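Reading through the structure tokens given below for one structure.
One protein chain omitted, others in place.
Labels run A and B following the written order; every chain starts at residue 1.
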Amino acid sequence: MAIIDRAGRSDRADLPTANRRPRRTPVGWLREHIVLIAGLLALFYLLIPNIVVVVLSFNRPEGRFNYNWNEFSVDAWTNPCAVAGMCDTLAVSLRIAVLSTLAAVVLGTLAAFALSRHRFRGRGGTNVLIFFPMATPEVVMGSALLALFVNMTIVPLGFWTILIAHIMFLLSYVIVTVKARLAVLDPRLEEAAMDLYADERTTFWRVTFPLALPGIVAAGLLAFALSFDDFIITNFNAGSEVTFPMFVWGAAQRGMPPQVNVIGTMMFVAALAAVVIGQFAGRRRRMR
Amino acid sequence: MSTLPAEPLGSLVQPGQPDIPPPRARLRSRRLPYLLLLPALAWLAVFFVVPTITLFSTSLQTGSIYEGYTLTFSFSNYLDAWTRFWPQMLRSLLYAGSATLMAVLIAYPLAYSMAFKAGRWRNVLLILVIAPFFTSFLIRTLAWKTILADNSIVVELLNALGITDVLSLVGLTTGDRVLATPLAVITGLTYNHLPFMILPLYAALERLDIRLIEAASDLYASPFAAFRKVTLPLSMPGLVAGTLLTFIPACGDFINAELLGSMPATAMIGNAIDAQFLRVLDYPSAAALSFTLMVGVVTIVSLYVRRAGTERLL
Partner (left out) sequence: MSDPIRIAGDAALRLVSLSKRFGDVVAVDGIDLTIPAGSFFALLGPSGCGKTTTLRMIAGLEEPTSGQILIGDVDLAGQKPYRRPVNTVFQNYALFPHLDVYQNVAFGLRRRGIRDVAAQVEQMLAMVELTGYGKRRPSQLSGGQQQRVAVARALINQPSVLLLDEPLGALDLKLRRQMQLELKRIQSEVGTTFVHVTHDQEEAMTMADTVAVMNDGRIEQLGSPVELYEHPKTTFAANFLGQSNLIDGAVESTDGDLAIVAVPGGRLAVPLDRMPGTSQVHVGVRPEKLTLTPADQAESIPSHHNRLSAVVVETRFLGVSTEYIVRILSGQRLAIFVQNAGQPDQLAPGADVSVSWDPAHTFALDVRQAADAGLDHAGVPA
């Protein structure tokens, strides 16, 4: 990659260059690096709970609640499904996440193409409408949907209402993510394709879609994570169905087993791995 | 062109995109955009717009779960709900505001470091900021119960340094405890929404041309003055976006209050709505509160849209 990037920033980005004076005193060193230190502290603040989750997964709690360290044990790791019903809720959450992601990605991608490539009346209004589910507090959306489902008893509360609710709030995120990717897509590439004897359909499948794909994949991953982890909206519309976050919520009242931490750790590792792989795949594709 | 880390917040978080000309208007296929848009829009219309209307109508009904509800256009439901729950509403604003402020103070140095001082580590930092976001936030929030437990290192340290006494005076903590106090709730709120503050800020700062700061230095500005006069104003769009994305969800949150606070002393409006809907089953009051919250959000967003335009939203 270029040494000087677009903003004129060089790799050794220490600034402001005009004010640099050698700082030999500890106070001086502190002053110069204060921002960096604060930043690192912030990062620490962000990551501490994750570290606690991981550590506590290796705990054998004293009582019903796994909040305080007692003694080291790998019991939870060797018997992850020992807790009654937890793995069932995991399966439910996974099913919902996969289905809602698929639906949201398909509908959302179509909409993203419409919004970013075409000018039509109502475009501004549609943009605002799509923004709202992201900005509205989940309590409001969840309770509103509950009110709807209760009033219109066509669909009983349960798996399907959860699915419907998830697709609803995932749409906005998918549309925003895909739109962002389409915005950076140079339209002249499509012109070049047509100039080189590709008709509209071929241009789409050979140029537009492959270039939009990273955005679509990113949207899918985001949607999956948001769906799997959702609690508030799900809780309102679940009826008698139980998803994993709902299980955790109940566990916070009834008794928190370390297996929950095990799942939490696995999710963290999986997310980390997915992001790292994504970065590497992107870099390797550029190198080849 | 790494897409994964910064995608969630759309164009708010576009690090350094090249100058791309706007798409030429396709005048030929007039109907195509509507067709593409229809499924998603229909879904949102049925499952977002209609429920909102239903919510509004529910808030104007009277009755009970046993007798059934009738639409009586009783706007008095709103007055009733406000008089009963104004402490929660106020608390929501207060907590959300404090959390937003704390988030700014914590996020800015981190975003600044990432944008200007990170160099090769920038991607690693981005990963570290985003990855926790993808793991079950309930579990992570519960981890704060451990961190802020009465006998934890953190709390013992705070007690030893006398900080908790100072905080008690302000009403943020009670006695020696941090858990089940407003401070715990605010801490949880801050933590949960931190990525939403960091990413827009980072995007705005990353786009900043470093030569502007160098120019300020050249014109005799001290580092702090350069920050105040150049960096801060130019990062404003990111700051505003981050504030919106933090304050609004924080207002409606109830998980932090329930897990880290103690009812009813730290109850927020979210808790009230949840309780009214699912436990007390007083749908009209719950709906009234809910709709009030909704209107608040719409107002704030509208003001933002008015100033920034609809395209900047996404």
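Criterion: a contact is a pair of C-beta atoms (placed from the backbone, for glycine too) under 8 Å apart; a residue touches a chain by one contact, two chains touch by 3 or more.
Being a predicted model, the structure only gives us computed values, none of them experimental.
Considering the complete complex, the chain that is not shown touches A.
The residue from A:L30, A:V98, A:L196 or A:A281 that touches the chain not shown here is A:L196. Although one chain is not drawn, the whole complex shows that of A:G28, A:G63, A:G85 or A:P210 it is A:P210 that touches it. Touch with the hidden chain on the side of subunit A covers residues 186, 188-189, 191-199, 202, 207, 210-211, 286-288.
Here is the rule we use: only the chains that are shown with their structure count from here on.
One finds 15 Å separating the Cα centroids of subunit A and subunit B.
The part of subunit B that touches subunit A in the complex is made up of residues 1-5, 7-11, 13-14, 16-18, 20-21, 23-26, 29-30, 32-37, 39-41, 43-44, 47-52, 54-55, 58, 106-107, 109-114, 116-120, 123, 125, 127-147, 149, 151, 191, 194-195, 206-211, 213-214, 216-218, 222-223, 226, 244-245, 248-249, 251-255, 259, 269-270, 273-274, 277-278, 283, 286-287, 290-291, 293-294, 297-298, 301, 305, 310-311, 313-314.
Put simply, subunit A touches subunit B in their complex at residues 5-9, 11-19, 35-36, 38-43, 45-50, 52-53, 56, 67-69, 107-108, 110-111, 113-120, 124-133, 135-141, 143-148, 151, 164-165, 167-168, 171-173, 175-177, 179-181, 183-188, 214-215, 218-219, 221-222, 225, 228-229, 231-232, 235-236, 244-245, 248-249, 252, 256, 260-261, 263-264, 267-268, 271-272, 274-276, 278-279, 282.
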